[in-house]
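Here the complex is missing a single protein chain, while all its other protein chains stay put.
The letters A and B name the chains in turn, as written, and every chain counts its residues from 1.
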Amino acid sequence: MQRYEIRLAGTGGQGQILAGIILAEAAAIYEGLNAVQSQSYGPESRGGASKAEVVISDGEIDYPKVTVPDFLLVMSKDAWGKYGQGIGSKTKILIDSTLVSIEQDSVPEGTRLYKLPITGMAKDLGKEIVANIVALGAITAISGVVSRDAVEKAVLSRVPKGTEELNKKALSAGYDAAMSLVAVEE
Amino acid sequence: MKEPVVKLMQGNEACTEAALAAGCSFYAGYPITPSTEIAELMAERLPIYGGRFIQMEDEIASMAAVIGASLTGAKSLTATSGPGFSLKQENIGYASLTEVPVVVVNVQRVGPSTGMATSPAQGDVMQARWGTHGDHPIVVLAPSSVQETYEITIEAFNIAEELRVPVILLLDEVIGHMREKIVIPDKDSLKITNRKKTDARPEDFLPYKADEDGVPPMADFGTGYRTHVTGLFHDETGFPTGDPKKADALLRRLHEKLDKAKDRITLVEEIETEDADIVLFAYGSSARPALSALRQARELGIKVGLIKPITIWPFPEEVVDRVAKKAKTIIVPEMNLGQLIREVERASRGQADVIGLNRVDGELFKPEEILEKIKEVR
Partner (left out) sequence: MATEELLDEHFRVETMPHIWCPGCGHGIVLGALMRALEKSGFERDKTVIVSGIGCSSRATGYLDYDTLHTTHGRALAFATGVKLANPELNVVVITGDGDASAIGGNHFIHAARRNIDITTIIFNNSIYGMTGGQYSPETPEASWATTSPYGHIERTFDLAELAKAAGASYVARGTTYHVNPLSNYMLKALKKKGFSVVEAISGCPTYFGRKNKMPTGTLMLQWQKDSAVPRTKADKLSAEEMKGKFVIGELQDIDLPEYTEEYGKVIKKAQERRR
């Protein structure tokens, strides 16, 4: 697996950083790949723009940050404004359509836009807080960068005791919904 | 031997775990971004092993407390960032002169002043070397990955203990905060150095009489030796002296003990420097995009090498001198406006062109900008 760069962007408090950590752990611990996760954040813990990055590779990862993302998750309007510019010609973009509306004609040619009501799906599961796990399921399905099995193991090792079932459901919801988008595409 | 454990870990976390593996049993600190995770983890982890953590009233007190603790025999750690590092400097000088082993972590951020607290920089390279007053010896180590942070934290404790010297572990926000795959070695496989203890009878003990290696054996407080430790210049007895000869001998010995150990403590990695026309000299997180740029340049057929010092003080001048003999140009990317480049210039003695590449905007270099520079000087 060649170097694969993922950027998760949204608002502080949405759990992008935790999603990034879980993704990196899935790759590093359960898939035997190399992974680096980093983030940038403002001084505010909640509400400011938040960005997590994950680089995954089967080789050494020299440069630890994202240069041109292979995958971009967008979970707020601000995040699109800030990170929508830095995408490449083949970037796969997943937007949380509950919070952001972008049309295919406003993204560069060659890029692929996926829309899922991530926050809405999390609400339907009973807890908006699992939106990041719904997103994680969708990223796994669309990117194929790590296996669903590895991500599930990584999720279960990170989430608080007693929330395992909820998080498993969230992961499945995101994964299955995204799989149907991918199937349509194919 | 047990199987090594694979984890995803932050640099600050790796530093904490390695300190514990090295036998650290005391931490005193004060909260400051981007080093605070080290304090938080120490607060949680140290008491589990019977160690002790304290959040002091300020940075100065933290530095003082780790020195006091070390004198009782406890391997001691404190961590900070730029502004706090400045406050610690007076007592770092005290540790240098009194030869108290301590490890001080500085997770660098953009400065001067409060600067940009959550963004990386390498602006404290000279402060790490010359921050305290007087002509003091110091060791400064700068790892460039989470794995290296683990290994070099252990090395920092080993050097501090072996040479009775404060060791500065110079991280930066990138290294401190990023999470990376790390293979944690089995504890039994680690080489851990403990300070030399005296076996003299208390009545014969001269606390500052050095062995061949320039390092005096220690006696912990509370073990019956009744030693005097002072920041005044002192003779072998530890008591103050105004004798110019003894003063001269003391300061020279403090430097010589490092000189004698220089080969062992000067850790440098060389990557493809053998045939290189252009050599990058990069440390800490800057070494990561530099390595990336090297690989891209090699693919383009440009002969590029990399000197990646882990020990930046003492400065690895022999390596730079040797490489400069063959290379045409040395490029020094630093997240400051040119600090360690001065040493590269000095050590290369005009044998190669030395060119700086600088960023002070709180962003890590991109491989492309280093590659551009390589192409430009080609």
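Rule of thumb we're sticking to: a contact is a pair of C-beta atoms (placed from the backbone, for glycine too) under 8 Å apart; a residue touches a chain by one contact, two chains touch by 3 or more.
Predicted model, so just to flag it, every value in this text is computed and none were measured.
Here is the thing to keep in mind: the chain we left out touches B in the whole complex. Only one residue in the set B:Thr33, B:Ser76 or B:Asn106 touches the chain that does not appear here, and it is B:Ser76.
Interface note: of B:Gly222, B:Pro244 or B:Gly350, the residue touching the hidden chain in the full complex is B:Gly222.
Subunit B meets the missing chain through residues 25-26, 28, 44, 47-48, 50, 52, 54, 56-58, 60-62, 64-74, 76, 90-91, 94, 221-232, 239-240.
Criterion: only the chains that are shown with their structure count from here on.
Subunit A and subunit B have CA centres that are 36 Å apart.
Touching subunit A in their complex are the following residues of subunit B: 6-8, 117-118, 174, 177-181, 285, 288-289, 291-292, 295, 364, 366-368. Interface residues of subunit A facing subunit B in the complex, by the touch rule stated above, are 21, 24-25, 28-29, 34-43, 61-65, 67.
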